[in-house]
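A single protein chain has been removed from this complex, and every other one stays in its place.
Going by the order they are written in, the chains are A, B and C; count residues from 1 in each one.
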Amino acid sequence: MGRKGSFFWVSFSCGIMVLTFILLPLVEMLTAPSGAMLRETLQDRNVIRSIWLSIYTAASAAGISFLVGTPLAYLLARSQFRGKHLIESVIDLPIVIPHPVVGIAILGVAGKNHWLGQYLHEFGIRIMGSTTGIITVLTFVGMPFYINALKAGFEAISPRLENVSRSLGASMWSTFVRVTFPLAWRSVLVGLIMCCARSISEFGAVVVVAYHPMIAPVLIYERYEGYGLQYSQPVAVWLVLVCLSLFLALRLLALPQKKVS
Amino acid sequence: MGRKGSFFWVSFSCGIMVLTFILLPLVEMLTAPSGAMLRETLQDRNVIRSIWLSIYTAASAAGISFLVGTPLAYLLARSQFRGKHLIESVIDLPIVIPHPVVGIAILGVAGKNHWLGQYLHEFGIRIMGSTTGIITVLTFVGMPFYINALKAGFEAISPRLENVSRSLGASMWSTFVRVTFPLAWRSVLVGLIMCCARSISEFGAVVVVAYHPMIAPVLIYERYEGYGLQYSQPVAVWLVLVCLSLFLALRLLALPQKKVS
Amino acid sequence: MIDIRNLNVHLGEFRLRDVSLSIDPGEFFVLMGPTGAGKTVLLEAVAGLVPVLGGNIFIGGRDVTRMLPEERGIGIMYQDYALFPHLRIVRNIKYGLRYHRLDKETAQKRFGRLVDDLGIGHLLKRYPETLSGGELQRVALARALMVEPGIILLDEPLSALDQNFREEIRLLLKKINRSSHITFFMVTHDFSEALTLATKAAIMCEGAIAQTGSIRDLFSKPASTFVASFVGMKNVFSAQFNGNQACVDSLTIEVPQPHHHSTGYIAVRPEDIVISLQRFESSIRNAFPGMICGMIDQGFLYEVHIRVRAVVFKSLVTKGAAIDLALDIGAGVHISFKASAVHVF
Partner (left out) sequence: MIDIRNLNVHLGEFRLRDVSLSIDPGEFFVLMGPTGAGKTVLLEAVAGLVPVLGGNIFIGGRDVTRMLPEERGIGIMYQDYALFPHLRIVRNIKYGLRYHRLDKETAQKRFGRLVDDLGIGHLLKRYPETLSGGELQRVALARALMVEPGIILLDEPLSALDQNFREEIRLLLKKINRSSHITFFMVTHDFSEALTLATKAAIMCEGAIAQTGSIRDLFSKPASTFVASFVGMKNVFSAQFNGNQACVDSLTIEVPQPHHHSTGYIAVRPEDIVISLQRFESSIRNAFPGMICGMIDQGFLYEVHIRVRAVVFKSLVTKGAAIDLALDIGAGVHISFKASAVHVF
């Protein structure tokens, strides 16, 4: 168009509003604490421990998703069967469940009133108030993201490559290791990062299952409740920086792939 | 294949594991409270009020997203410009920010220490501990989902239809009202539902900004903290049922569209 | 009617470079070129749908370069028809009416006439998705004609139709062009389509106009090797000229008239080259013995490649003839073509 119409300018203004709405609070928060405060916060053992616990539990959730989700994602990408949509819906369920409810639901089966809870208890596995519990909850909320990302990745790989591999004598296992997985590694990474990003930002489900040991969002909440906004901000800044680096990695990985396809 | 290989059976087992992991806690939770308890809970004014507030605030967030997000989604779907990826990244930011941090960031600009907060205060707008605050937070976390869904919807509409409309004399406004929007309404609905589902399930960000008035997830958390698992479950069941009906509507709307394209 | 002067457009990977074109009122102008030459971009620039970097577009003397698309009064028709899928056919056709001051009676009369002329009366209450390609095309045409634009832009309007419909729509377009004052500006990548429709044409190559003129001129007097091969002269060779003779490598070929330069090109259509097993004794001046070095299947025809010394000629032969003559790779044959079939440029 030689000239921009009024429609464009209205849309443009809306865009500026939305970007301001999103960026202003985040930028203000990131710039509010002084450098000294940020450095000081990093010397607080509790802060370091909680951020590490957040990273560790989120990474564990991603690891579990990788082990159990990868074959399932492959199956969903390759098979067509009745009820497939239903199964995909079930996998997406954790996305819509309110966060404290996720925690309550998991405690419901992990408690001593439930056969599964008793079974776990016998093996010495404790969910409530334990790192195991946090990982369980984060896996629950993060896994759908991993499976959906990887499923799309597998779907983008031509089944013909696998067919040729098998016609050359390779078993399905061998084909998966030599052809499918090497071609899907980028989707695997994208899925893992999405799973991490989702689970590291979780609060409501974790706070129900395990207030202690404290992951970073819980610590931030505690400091906010106990000491007010100012005191919680430095920890929040560090956690957001971790999240943003995950997010950046995701963007860098995801974008080139889009260009190719 | 005439025969299923071992690869299939391993994938299949993983699938069963994941489905069980997701479904077991949810089904147990939904079936744990007796019918009498569920009915009784529904007579509790606080429960009804909190669920209505959840629905009302989530719907308001969706409404705001609709007003401001629709033009932006259109702009992003139709224009190609440098830095577009950057803007899309900014819009996705709220997805990765840890939930309590979202609340803290919004309080950071809404407090009296910030020019924006003072400005809002002069107009009598209170964020902290108000319905307005809850809606602000839910819009922050829900809007990206609306914009992304609608953007994909707009992208699926051929710009040629708009070109033809304009060649017939219609302005961009007229074209949007008569052609683009009627063709995108399904995406609009999908986006609204996704935005609602995301914001109705939010807890961490809301609990920082407004413990009172109590939305359903906060009420559930309070009852869990104060009275234990059993007492929180019936409320959780009702909230999950609301979420599931949103989810079902989403699936029903989204699936036929996929088949067409 | 349309006057394009030094138009420059950058759009993603496409660019138009200093495009100038002039189209007279009422003309059926066809713009040809290979895929990716920028034909559609030029069309959309005329309609005001892509941003112009430099240059001007005049329509009926008025500079429209900075006008919004809806202010230009130019109809556009795409190869996918672009009917509004959510509107019935009747609403599709009448879509543009409200933007043009037209009393109800005139509008109804025009609508009735178009529906009759195009034979779409039985489709009015249906939705586009239930129509066939040819029907969609006619409805799209009716929609564009309903607002009586001065110019209609056609973006490969026939390429999505099957052969039977093509002929029908082609005749329709020709008829409308003749009976109305509307200027048609059509884009295609298919040379043979232009043959039957165009009064004037241009060939585009990589964002620039390679040649413009009457369709006969483009066909018989291509000005460059690109145009020559685009119009189907598969045998294009650089040559040294000496009176009525052209030297291509070591071959001497008779040409119809002397060339005004000593070097240039000659081109021969593959269908003008005759293959025989024996040497013809005839009036044909250009006859050479050669060997078949390639046969490319083209459905009903073979494109036969014959090597004569270092020069490879391409000739078209029907399958039947190829079987009768027992043509095969490695076989020795004779080729011959009239001096008058040689184009010199």
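Details
Definition applied: contacts are C-beta pairs under 8 Å (C-beta built on N, C-alpha and C of every residue); 3 or more make two chains touch, one makes a residue touch a chain.
The shown structure was predicted, so the numbers you read here are calculated from the model rather than taken from an experiment.
For the options A:Ser11, A:Ser54, A:Thr132 or A:Ser165, the residue in contact with the chain missing from this view is A:Ser165.
Between the chain not shown and the residues C:Val90, C:Leu124, C:Leu301 or C:Ala331, the one that touches is C:Leu301.
Between the chain not shown and the residues C:Arg72, C:Arg143, C:Arg166 or C:His189, the one that touches is C:Arg166. Listed here are the chain C residues that touch the chain not shown: 163-164, 166-167, 171, 192-193, 195-196, 232, 271-272, 294-301, 303, 316, 318-320, 329. Taking the complete complex into account, residues 80, 158, 160-161, 163-172, 174, 178-179, 182-183 of chain A touch the chain not shown.
One rule holds in what follows: only the chains that are shown with their structure count from here on.
Among all pairs of chains, A-B has the largest number of C-beta pairs in contact. Centre to centre, using the average C-alpha position, chain B and chain C are separated by 52 Å.
Averaging Cα coordinates per chain places chain A and chain C 55 Å apart.
Averaging Cα coordinates per chain places chain A and chain B 17 Å apart. Chain contacts: chain B has residues 171-172 touching two or more partner chains.
Touching two or more other chains at once are residues 48-49, 68-69 of chain C.
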